[in-house]
Each structure stands twice: as C-alpha cells, then as structure tokens.
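The other protein chains are all here in position, but one chain of the complex has been omitted.
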Amino acid sequence: MAVPALRRGGGAGSRPRRPGGTTSSLGRWLRGGGPIRAVGLAGAVVPGLVLIGLLVELIIKAIPAIGYSGLHFLTSSTWNFGSQYGTPVTTNGLVHAPGEEFGALPQILGTLATSAIALIIAVPVSLGAALLIAELPRRLAGIVGGFLELLAGVPSVLIGLWGALTLGPIVAAHVSPLIADTLGRVPGLTGFFGQSTGNGQGLFTSGLVLAVMVIPIIASTSRDLIRGVPVLTQEGAVALGMSDLECVRKVTLPWIASGILGAVVLGLGRALGETIAVAMVCGVALSSLPTNLYGAMITIAANIIQNLETAITDPLDISAFAELALALMVITLLTNVVATLLVRRVSGTALPVGRGL
Amino acid sequence: MARRIRLAGTAAILVPAALLAAACSSSSSSTTSASTSTSAPASASASAAATPSIPAAPSSGTLTETGSSVMFPLVSEWQKGYTSAHPGIKISTASTNSGTGITDAGQGLVNIGASDAYLSATQKSDYPTLENIPTGVNAIEVVYNLPSLTAPLNLSGTVLAQIYDGKITTWNDPAIAKLNPGVTLPSTTIVTVHRADSSGSTVLFAQYLNAQDATDWPSSLVASTPTWPKTSGALAETGSGAMVTGAASKVGSIAYIGDSYSSKISAAKLSVAAVLNGAGKYTTATPAALTAAVNSFPPAPASGSESLINTSAAAGYAITGYEYADVNTTQSSTTQADLIQNFLYWAITTGSSPSYLGKVDFVALPTPTFNVAVNLINKITG
Partner (left out) sequence: MSETTSGRAPTADVGEWPAVRAGRKIANLGYRIACWIALALVVGPALWLVGGVLANAVPHWQWSVITTNTAGETGGLKQAILGTLLITLGVLIIGGTISILTGLYLAEFATGRLRTVLRSGYEVLSGIPSVVLGLVGYLVLVSVTGLDWKYGLLPAVLVLSVIIIPYITKATETSLLQVPAAYREGAEALGIPPTWALRKIVFKAAVPGIVTGLLIATAISVGETAPLLYTAGWSDFTPTLQLTGQPIAFLTYPVFAFYNLPDAGAKILSYDAGLLLLVFVLLFIIAGRVIVVRSRRHAE
C-alpha cells in the first residue's frame, strides 16, 4: 500500500515549521530523524557492498583458471585434478600439478538437469495439492498447512539423509525398473530412460530429493494465491456451467499465473543452489554427462562441497572452483532475470476479466 | 649471574645427552636387521637416546586432530590413552579424509592432520613448513561382497585395474577365473565402490594398480580424487566407514578399505581378497605380511615420505603404507609445540605397543623410520 510521499523522510523541507522552534541545521537534522536515517543508510548499503565484494573476490580468484581453460570450461567433459604426484608445473606464476583439466559441462548440465526434473515433478504435484487444500475445511487445511511448513523448515541435510538411506534404494529397486520397462521401451527415449537402473545414486534420486524441497515453496504460495482469487469470479464460472477442471484451467490458473511463475522461480532458485542433499545422493561422478536417468552424475554445488579439500592445496584448482562458483551465480542470476521478464509478460496478458473487480 | 648459572645448567644436561645419543644411535643401527616380524615398539634403546630432546607435556592444553578415516580408530584409542595419562590435556578428533588432514594442518586449522598418503611436490610447495611424520604402518584391503564364496579370492593389480576401468564387468570373467582355478564364480555384475572424497586410501590403491598395470591405470589416475573411469552402477562413498556400508548394501560390490576396519568388514559379512604382490605371491593383510613388506624397502628418507607399495618380499602384503601425522613445523606457541611433540612421541612409543596397534591391525615403525620420525618431531617449534 502506498504511503503518500509527504510522509517520506520527514526532513526539514516537508515538515511545517513549528512556532518558536529552533532553526539551527543541526537541530533540524536531529529532529528530522537524521541519526536514524544515517544509521539506516549505513545498514542498507551493507548487502550491496557485500555483493560487490563477493563478485570482485570471485572474479580475481577465477582469472588464472579462466585463462588456463578458456572455452574448454564450458565445452569439455573431463574434469581432472591433475597428476597429484607428478612434477609440479608453473603457469602464470602459479605452481600446480601437471595434467589438470577443467571441463565443467557435466556439472553445469547436471545442475540444470536435476533442477529441471525437480520442477517437472514438483509443479504439477504442488498445484494439484494447493487446489485441493484451498477447498478443504479450515481445520484440515490447517493441519496440511502444518505439514507444508514442516517440510519447508526441515534442514536439507535431513532430506539428504532420507534420500540416501531410504528413498534411493527403494527407487532403485522398485521405481526405476518400472520406468525403464515402460518409458524405456519407447523408441527414441531408450537412451535416457531405458538403461540399467543403477544403485539409487544418480540423476533420478537427486531430482526427487530436490522436488521434495521445492514442493512446499510452490504449494504454500499457490494455496495463498488460489485463496486470493475473488469468490465472485469463481461463482461466475460455476454459473456458466463449468466443471471444476474447466474452472481451474480457464479462470483460476490464468488469474494467478504470474504469481505461480514467481513461486516456481523461487523453487528453481532453491533447487539450483542446493548443495548437501544432492551431494549425498548424486553419486559424485566428476566427468559423467547426465545422459541417463539413473546413472551417477554431479552438480556444481556437490563438486565444490566434496572436493574442496583436494582443491585447496593447489592454487589452480582453487581458481577453477572460483570459476565454478561464478558459473553457478551466473546461472542463478540468469534464471532470476528471465523469470522477472516472464512474470511481467504474463501479468501483462492476464485475463482482462477480474481487473477492477 | 643467574643467567650464566642457567646456561651452565642447560649445558650440563645437553652435553651428556648428546654423548648418550651418539652412543645409542651407533648401537641401534646394528639392531636394524634384527628387528623383524614383531609388532612390539621398535628399539627401546633408540627411544632412550631420543627422549631427552622431547619436551614434557604442559600441565594443560588442547590438541586438535582431523584427517584420515583409516587412521581414525587408532587416533581415538590414542586420545583415550593419552588423556588418561595426562589429565589436563584435551584432544579433539575427527574422521574426515586424508586431504582434509593435509590442508587443515597446512593452514594451521588443526594441530595434527592424519593422512594415509605422503605429501606431493605440489602440496609441499603450497605448504613449505608442513612435514609428514610416519607414525605406523597400515594396509588397504580389497573387500568384496559375495556371500556364496568361502575362501578368499586371489586378485591381481591388472584384474583390479580392469575392474575399476570398466573392462571386467562380471565376477565370472575369465581373467578372474584364471587367478582362481577350481572356484565357481557367480555371474553377478561387479559394482565398484570408490571414495567420493579426497582419500589417502585411494592414493595407496591407485599406486598399487599403477605399479602392477601402468597401461590400464596410468599415473595420471594416481591421486586422492582421480577422475574415476565410468563403470555401471558404481557407488561413491564418503569415508572408510561408508565404504563398508556401501559394499555391504549391494551383492557383487568390490571396495578398498583400510585394515583398521577389519572387524566392521567381517561384521558386515564381507570377504577380504588375497592380493598379488611384487614377488608373484597372493597375500592378505596380516601383521606379519605388513612387517615383511615394510622391511623389504630401504629406510625412509629424512622427509618421511616413502612408498611401500608392491613389495618384492614373498610374504609381504602389496598395498601397504605409512600412516602420517602431518604437522606444521611452526606452531602458534612453544607450549603448543611441546604438547604436539610430546603427544606424537608418546604415539610412536607407548601408543605403538601391541595393546594399541593390535586393535587396528597396524604394525609399528621399523627402527630406521622410527628415528626419522623422532627427527621430524624435533623439528616442530613454537
């Protein structure tokens, strides 16, 4: 809600002069809320400064590796920490192990693939659940809402624990063979769905674990948005003889489309940055492209957390990790930008029905 | 005046100590060849010579340790024993991996980093003041999950390299059958289990594969985190304990695990293979085999870094190595340095008696390496 500009600041200019009051500028500054503004400004610039400092540090640290790998970073599939016990070589003043190669394509694709699978599973499930929750009686909706809050608040390491010890083996033993037998038989999809079903450490389990983390975000936001659709609009749809499905498809969802998109982007951001849970279930296969739903793979975040110890003894490896961190930041920032543009576009073409009701 | 008395007093102690040290070291070199196949602490005479230069423990203090999961069970026993002998000292231990041991010790984040792998040239150039002090001898066992077999399988470096390479995929492959005549091998798929973290066990295992089969396992794959060749259904586990759990979870698995986990390995119904050594014999990791292996190599150099892989002693175990305590020679204070020196010396003497080493199936250092270790310990200053 907009607070009229008159109340902004409260500095000397906008306030009516009190009769008999002091006119010294210090006094005005003090009474105009100067100290609070100064302290507030000091606090408000901190996040921005931290952000700039972060980027500067990462870019400086990443420059040697960027020079070393060039475009191979994005195109090559081999990530090699080098012949650890070979004779060190020097590049650009850095002493490092010979034979190092930094192809991050499997990690980049792995990050995108796990998040994609997570969203493909999470979005329909969250929307379906939210649509149902919105019509449940108040008490039941409260209990289910509690489950959503629980899932949202559970530390990701616990979800990783559950994924590694419980979900992974069950998926490998029962769910994956089912998928391999059905979708895997479809010609053209055999390469991705039809291979050997692995041991529970891989792309599918990682996607499932991420989906569990993303569902609460999308579901609770969607539920609030659905509750916010005006009753009048929905009653109008019913009056026209629409079934539930048609009402949802034609009225409810388009009404809240931009909000849902925002929630999906929030979920995507969570999935892209998730580290510990994925590290526990992905199989940590440094140079394996995610060509197969069940095979072991790796994401950027999982690589950083598993291999930081190896990297820190070798300055070029640390530089490559800084480059990886930059790549991950670029991916998340790009998704945010694309999403903001999409949301604006979707809001713009929303149904004219309802605006102003 | 007081200072002169103090100097004289110090000299009075040091001179006879130096003479004693000279006398004892000449006698200890003659006992080198005599120290064989016992797990008793090597040459008490050498320790008597070295003791005067090891400072006493301060009355209170803390020690922090992290690193190798293979060495962790022994470090836990050392923690209990040392803190009961020195009640004012507190020791914090953690089981992570050898890479963490090296990097944390190098950066001064912990006092002692445990590692199964000696320092590489790159690591030495990154941490010039870091030294690796041998504290014991351990072995890496090759463990597999085939409940139907009773006798241990014979496996060679070539076969193991081809298994982890993806060239051999089932247990009844002719190459494995050739090494095990008369054994009915199941047709189960082989599931390779490897370490996901920066592991010294991986280094030792990879060095063995490279020593026996440099074509299938080139030296570019000898590292704490090598780029593992892709094998179907491979499991990546973090830490030696997880290797046991991982291998136990899937029939047909094969894994490489330090012998300090022997009791857990047998409790999980896993079998240990007999591994081909450099003399063409198949041996398992018994204390006698470890001692034979370590004695077949020349004495450790002054830096302490030495490979004990692929011994040519007929009774020796092939995948053997020193357990290292990585310590920064420049510590934050003299008291801290004294504490570390005292602890490490205790570890290689009292802590290397059969009551400790027997629990983890390690063997004690041979005499020459013991002396090298003492010299390295003396280099730690505050």
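Letters A and B mark the chains as written, and numbering starts fresh at 1 in each.
Going forward, a residue touches a chain if its C-beta (ideal position, glycine included) is under 8 Å from a C-beta of that chain, and two chains touch if they have at least 3 such contacts.
Small disclaimer: the values here were computed from a predicted structure and weren't measured.
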Point to revise | Which displayed chains the hidden chain touches across the whole complex | key: A, B
Revision key, fill the gap. In the whole complex, of A:A164, A:L225 or A:V343, the residue touching the missing chain would be A:A164
**Study point:** Omitted-chain contact residue, chosen from A:V45, A:I120 or A:L341
**Key:** A:V45
Point to revise | Of A:I36, A:L74, A:L178 or A:L341, the residue in touch with the unshown chain | key: A:I36
Exercise for review: Check the options A:P88, A:G184, A:G269 or A:G295 and report the residue that touches the missing chain.
Suggested key: A:G269
Exercise for review: Name every residue on chain B in touch with the hidden partner chain.
Suggested key: 62, 64, 66, 72, 75-76, 79, 90-96, 107-109, 237-239, 241-242, 244-246, 248, 261, 264, 267-268
Study note, to complete from the structure: Interface residues of chain A toward the undisplayed chain are 1, 3-5, 7-10, 15, 18, 31-33, 36-37, 39-48, 50-51, 54, 57-58, 61, 124-129, 131-133, 144, 146-151, 153-162, 164-166, 212, 215-216, 219, 238, 241-246, 248, 269, 272-276, 280, 301, 304-305, 308, 312, 318, 321-322, 325, 328-329, 332-333, 336
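Note that in this section only the chains that are shown with their structure count from here on.
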Point to revise | Whole-Å gap between the CA centroids of chain A and chain B | key: 42
Review point. Within the complex, which stretch of chain B touches chain A?
Key: 96-97, 99-100, 102-103, 106-107, 120-123, 125-127, 191, 196-198, 203, 219-220, 222-228, 230, 232-236, 238, 249-250
Practice item. Would you tell me which residues of chain A are touching chain B in their complex? Key: 78-88, 95-97, 99, 169, 196, 198-199, 201, 283-288, 295-296, 306-307, 309-310, 312-315
